[in-house]
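The other protein chains are all here in position, but one chain of the complex has been omitted.
Coming up: subunit A.
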Amino acid sequence: MKIVKKGQAGTMQSSDLMVTVEPADELVIDIQSTVKKQFEHLIRAKLEEVLARCGVTAGKIGISDRGALDYAIEARLEAALQRAGGE
């Protein structure tokens, strides 16, 4: 899929995350997380997995994570992508 407009999903509550996606020429992932030191590698792997599955090859993906588990990351990113995709 292609990101054609801004999309957002999530909250800033503990154990959740906020995902924002917007159109860009290449794929850029920016991770802010309260547990970046310990989990950046796993968060990035999960984001890349979902992006690949959805066929996203370009876009600016920003997450502000408050210690969300993998399933929350997956769900929030999918929701943000759906909101950012063209009809």
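As a convention for this text, a contact is a pair of C-beta atoms (placed from the backbone, for glycine too) under 8 Å apart; a residue touches a chain by one contact, two chains touch by 3 or more; residues count from 1.
We adopt the following convention: contacts and distances are computed from a predicted model.
**Q** What name does the UniProt record list for the absent chain among "ATPase AAA", "Aspartyl/glutamyl-tRNA(Asn/Gln) amidotransferase subunit C", "Citrate lyase alpha chain" or "Sugar ABC transporter permease"?
**A** "Citrate lyase alpha chain"
**Q** Pick out which of A:Ala24, A:Ala52 or A:Leu69 touches the chain that's been left out of the picture.
**A** If we include the chain that is not displayed, A:Leu69 is the one touching it.
**Q** Would you mind spotting which of A:Ser15, A:Gln32, A:Thr57 or A:Gln82 touches the chain that isn't drawn?
**A** For the chain that is not drawn, the touching residue is A:Ser15.
**Q** Please identify which residue in A:Gln38, A:Thr57 or A:Gln82 touches the non-displayed chain.
**A** Of these options, the touching residue for the absent chain is A:Gln38.
**Q** Which parts of subunit A face the unshown chain closely enough to count as touching?
**A** Residues of subunit A in contact with the hidden chain: 14-15, 34-35, 37-39, 41-42, 66-70.
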